[in-house]
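Shown next, in structure tokens, is the structure this report addresses.
Omission of a single protein chain aside, the complex is shown with its protein chains in their original locations.
For chain A:
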């Protein structure tokens, strides 16, 4: 277009293409939940997502401090790091300095995340966590923000499991379940109260449409020959004040219908109806002889819609259903395990769920019973979680660099505060060993030799505990239960 390619002076063109002017303004910081309202916090902790642009420069320019800004950045602080990554908070502050800090935290985390080949999926409700059907956030029926007819067509497909309008991830109104009382009061007084007359008009239109439908159906019942198009529709202007008052009174007794109307008018994000709509105790809130459209919850109803696109721009992969190939062992059933850090063990000063740090993202242990779960402490079998994952229950100071565990990540999704939630799976010992061998932490051959040369333990089941112990070996295939000594003798 001609208007955008307007001729500018050389000086202006230079300025426009310069780094100084091409810096985008920072996005809003992560909603700090309540962290700002607490007494224990850190200003310098890594934020949940980056808000500023990361700037880099060629190494030759870095050596002279040239990052493309008004003044060179100090060499002492910018030349030590391996990668030149800087975030500039203010190009020119009032003290005549460039306010910058290292941006390697977010940038390297992004790089590590990309290495995981993770795909983002629509959140799965808790009751389906055991065997979830993962749907990519980029699917046509999910990745839309406005209720346009073309979008609805995709959403209304055979696998549609809810109100197609509620499957989108962006809403104009807030998510009520995630607001504090103060925020809710402010929202009502600032945004909602001023729209009362507009809402009355909205109700008039609804009532007019309802009346038209009622009249049409009654006429159709009486006389089949009259075409419905011949009858003029009831207009909103024809609705009298008395009619509207009567309708409003009826709505007050019908909470379900009222919430539907209000949430449609304000375009509220869906809230979970698991407790209200289908619970037997709430049946009193439904009008008798009336048809209700009860949908399953929107995927974002339980924890709120994300503040960004549900992929957060971190990954554009649609699925993880691809096979990795190993140079020796061939195609692998599972993806390579990821070495993760046990950031918080189970029993610290305060007991809590252990937290696993996967490539810079904190993740919970799987919600279902896995090898991460807390087993009985006096479990005599060799596979209690304490032995299986050292450092998971208690902090292990003897581990240089902290305790690590190899994990399998199933999927990722973005929550209402823009944080990335990784869903971990149970560990797969075979995959772990393959990965350990690949990175040189494990020698499979030496391990096999050691295992074969060990004497077979005597078979004895303690009288008190007669149970099936699958991981205990009382003999092995090569020695046919004869023990290691016999192998050496023959």
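Keep this in mind: a residue touches a chain if its C-beta (ideal position, glycine included) is under 8 Å from a C-beta of that chain, and two chains touch if they have at least 3 such contacts; residues count from 1.
FYI, contacts and distances are computed from a predicted model.
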**OP:** Name the absent chain as its UniProt record does, using one of the following: "Small ribosomal subunit protein bS18m", "Ras-related protein Rab-39B", "Translation initiation factor eIF2B subunit alpha" or "Brix domain-containing protein".
**Re:** "Small ribosomal subunit protein bS18m"
Subject >> Among A:9, A:44, A:131 or A:146, the residue in touch with the chain that has been omitted >> reply: A:44
Subject >> Of A:79, A:117, A:212 or A:364, the residue in touch with the unshown chain >> reply: A:364
**OP:** Go through chain A and note every residue touching the omitted chain.
**Re:** 34, 36-49, 104-106, 108-109, 180-185, 343-345, 347-350, 352, 355, 357, 360-364, 394-397, 402, 415, 417, 419-421, 462
